[in-house]
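What follows is a single structure, written as structure tokens, with notes after it.
A single protein chain has been removed from this complex, and every other one stays in its place.
Labels for the chains are A and B, by order of writing; each one numbers its residues from 1.
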Amino acid sequence: MGKYMLRRLVRSMITLFLVVFIVFSLLRLMPIEGYFPNYEKLTVEQIEAGLKNMGLLDPLPIQFFRYVKDMLHGDLGYSRTYMANVLVTDILKQKIPISMKFGLSTLFLALLISIPLSLAMASHKGKLIDRIGTLFLVILQAVPYAVYLLLIQAIGTEKLHIKMLYHANDVTTWILPIVSMSLGNIAFYTTWLRRYLIEEEKKDYVILAKVKGVSSKRILKKHMLKNAIVPMIQYLPNSIFNTIIGSIYVESLYSIPGMGGLLVQVIQRQDNSMVQAVVVLFAITGILGVLLGDILLCLIDPRVKLNSKGGV
Amino acid sequence: MVLLVLCFSLLLSSGCFGTSKIRDNEVDSTYRLLYSSEVSTLNYLITSSSHEIRIGANVIDTLVEYDSFGNVIPSLATSWKTSEDGLSITFELREGEYWVNEKGEKIAEVTAKDFVSAMQYVLTKEYESETAKLLFGLIKNAKDYYESQGDFERVGVKAYGNYTLVYTLEQPCPYFLSYLTYGCFMPAYGPLLEERKGQFGAATGTDTLYYNGAYVLSVFKPQEKRTFQKNESNWDADRVYIEKIEETYNSEATTLAPALALRGEIDYAAIHSDLLDTFMKQENTKDLVTRGRKKTDYSYFYIFNFKPKFDKRYEPENWNKAVQNENFRLAIMSAMDRVKALRVVEPNHPEELLLNTITPPNFVSFEGKDYTEFQALNNISKRDSFKKDMAVIYKEKAMSELKESGCTFPVKILLRYRANSTDWANECIVLAQQIEGLLGKDFIKFVVEAGPSQNFTSQVRERGDYAMLKANWGADYADPQTFTEVFDQHSATNYLPLRGEKLTIMPVIDIYYDLLSEAKESVLDIKERYIAYANAEAYLIKHALVIPFSMSPVSYQMTKLNTYESSYASFGVSTSRYKGMKYYKVILNNRIMEINKAVWEKEKKTKERLVR
Partner (left out) sequence: MTWREQNTKEWANINELSSFQFANRKIEDNKIRDAKADTYWMATIKTFAKNRFAMFLVCVLLLLILFTIIQPYLPSQKDPNLIYNSRKTGQQIRNQTPTKDFWFGTNSIGQDLWSRTWSGARTSLFLGIAVSVIEAIIGTTVGLLWGYVRKLDAFFTEIYNLLDNIPSTIVLILISYILRPGVTTLLLALCATGWIQMARFIRNQMLLIRDKEFNIASKMLGTSTLRILRKNFMPYLISIILMRVSLSIPSVIGSEVFITYLGLGLPLNIPSLGNLIQAGRAKLMMPGLRYQLLFPTLIVSIITISFYLIGNAFADAADPKNHR
């Protein structure tokens, strides 16, 4: 087990390193105009001096290793065009809690709804509840979220008169964004839970329990659910880590000052140290999430072999 | 079922908190609005972006300011005097002005030294001030210090005692006062600059600055909100009528603001031209939409590319031949129905936006005579360049001349716009259709193509990846020279081909360059200077080297402020100030606004007559 984890860890580190390198190189392809907010009115010498100041005239490998060295010291550099001369880590410290707060509430709401929903759908397979539920899931998965989130915003603010703009101190303003964000999660969890539950139903122990006369409700809740949830556990760490990243679309629709909008903004403002920091953060959360998910799964379900390569 | 549950929970929760908490505007005058782009810094000494300096404008007082008619009035300086040689200007400062912190507590007195320290900060290279360039060639040794640093003593700004400030110039500059409301001339508390260095004005909170203006920034939460609170200790606090300004961040502000303003959640909303018709038609909104005050800050014009470097598909060689032909350019100029194109941004009064010269009217004047009314420009500024009959005549001439030089028809014209600018895109589409319709598709064929949303300037204009392009330029100081910087071979931002390029059109352009350098030389006699600049500008337009287009679109808005009460100027930060404006409890009706406008225009005329 220890060996397995070590190997996974080393591989994750290498992946991380490569991800950082690729993003770093990609960002150097950007036109230089973005480094200067008032490019139009600068002279050639000023631009040259500015580039030199930022260390952008050095060869790429030198720039990269300087960056990695600083990063290992916990120094992600200063933001430039997003929040001039402010430490990147300070900005992230402000943003992450907000996104996490929303993300965790979203996850909670999603699980709260998708577990009973999938139980109801699986136990009434093919009946009305299942059909309505499926329709709901299909709509969520097929219609672009950019479209249905707009509808939620329009209905929520116009018909239900909920305030549209996010205020940190006004809980009502959290409702729409949390509902909007949880829909995707609900669709994901419900679909898979329902599928696993139906698969469980065909298994021998369920048939045995039925024959023994255990009530189907009890079988569903006590036995099947437990087994069906096991494969889902794998995704949980990833879901939790993903809350750090936030949702680009929802955050900007309701102007929540979290991480989601940050990536788009820093890319548009070409704040390279910020883009790098955010991407590295994304990569770390992604890699850690998968890693923890695998470890968690093998702790809970001893049947899963540690060295098995990627599932179907 | 789930949907039902969701709806119920929504209904319940909204019933509990939502409707009951529609906030009364408890403080008598809190002005609330949305903003969609967060500032990257509060440091007014380094930023050049107009939406960032808006904060500095309201929290920092400058030496002079402008009244609502555009006249210079004293602010931190009570009086000033220019030496006889015109090389040094002495300001006497107001006594008893204080730097305060975000809570309004007094920190120290504002002294002449604070102007010196601030300018030293601006000219310190490592802080990369974007406005430092404005000082070069103006303040003595500013450029020299910026480049080699060392002793600041040699730079032409000195404090004598606490209340006397002297600027020494490189050469006499009659319009020096118009520079004083820019960020690089603002004061800053010296010890704070020392302490914070690069972190001065970092956009992290309200404690990175000290304030001496009409307002202090009492709350600043990036991408959430910011609040301006009236600074009671300001010398002019009696003229600051709005107690508090609350600005809330929303990236979708343009879409949401109108609905929120109607609901009373905010007090100001810009109405985009898209929605204007509908607002004007609806019974409940038609009276609430008012027009903002005309702005003379930017000039928009269409430029031709004399050194095309675009894709072979669009036949750059052919364009090159065509564009050097004067009749060809004149044909396009007189075929361009600018009013129709401007209807995209201003559906109701597009003709009021027209600009027939590069320098807008009411920008500078000499002895009551506007610069655009000087003899050379008078005819041009009175005419409309759109002339259907002439366009056809020019077209015939151009066709026969161009056929001789081997030009093929139709000439493809690559017209570019920035991808994320809907108005610009629509304007290009309108123009292309209209001009093609008039001149005929056998003569020209427009190719309207989007450019990148970011880095448009470097990717399209600097690379020469266009045939025609709408460009703009804003005034930096009160002199016609400021608008020639885009047509000046000595400027980094020149749109015209440089002297000595191998183009058949060069003799025409060389004459313009000669006229320009002649104009630059007349420094002391303003009248002579204006005449010379007017000559140069008239030449530029007559030969259709550029097509003057419009001024900045006037915004339509719903607002509870009377915009005619605020400072008015074509340059500097004064127009972003809230000082002088009163907060009215309802959205101003457009009839009231029309009256406000009439009153303002009348008073402005009276004042001007007095000056004369």
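One rule holds in what follows: contacts are C-beta pairs under 8 Å (C-beta built on N, C-alpha and C of every residue); 3 or more make two chains touch, one makes a residue touch a chain.
The shown structure was predicted, so the numbers you read here are calculated from the model rather than taken from an experiment.
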For the chain not shown, touching visible partners are A, B
Among the options B:G156, B:G213, B:G451 or B:P480, the absent chain makes contact with B:G451
The listed residue (B:S79, B:S148 or B:T278) that touches the chain absent from the view is B:T278
Missing-chain contact, candidates B:T254, B:N362, B:N472 or B:S522, resolves to B:T254
Among the options B:S49, B:N362 or B:N420, the absent chain makes contact with B:N420
The one residue from B:G86, B:P172, B:P347 or B:P410 touching the chain left out of view is B:P347
Residue positions on chain A contacting the omitted chain are 11, 15-16, 18-19, 22-23, 26-27, 29-30, 138-139, 141-147, 150, 153-154, 245, 248-249, 263-264, 267-268, 279, 282-283, 286-287, 309-312
Note that chain B touches the chain not displayed via residues 254-256, 258-259, 272-275, 277-278, 282, 343-344, 347, 419-420, 422, 425-426, 429-430, 433, 448-454, 459
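Everything below uses one rule, namely that only the chains that are shown with their structure count from here on.
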For the pair chain A and chain B, the C-alpha centroid-to-centroid distance in angstrom is 41
As the complex stands, chain A meets chain B at residues 30-34, 36-44, 46, 49-50, 53, 79, 81-86, 90, 94, 113, 117, 120, 129, 132-133, 136, 156-157, 160-165, 168, 170-172, 175, 179, 186, 252-253, 255, 257, 261, 268-270
Within their complex, chain B touches chain A through residues 1-3, 5-6, 10-11, 13-14, 16-19, 21, 34, 40-41, 43, 46-49, 125-126, 128, 130, 133, 198-199, 202-204, 221-224, 248-252, 256, 259-260, 265, 453-455, 457-459, 492-493
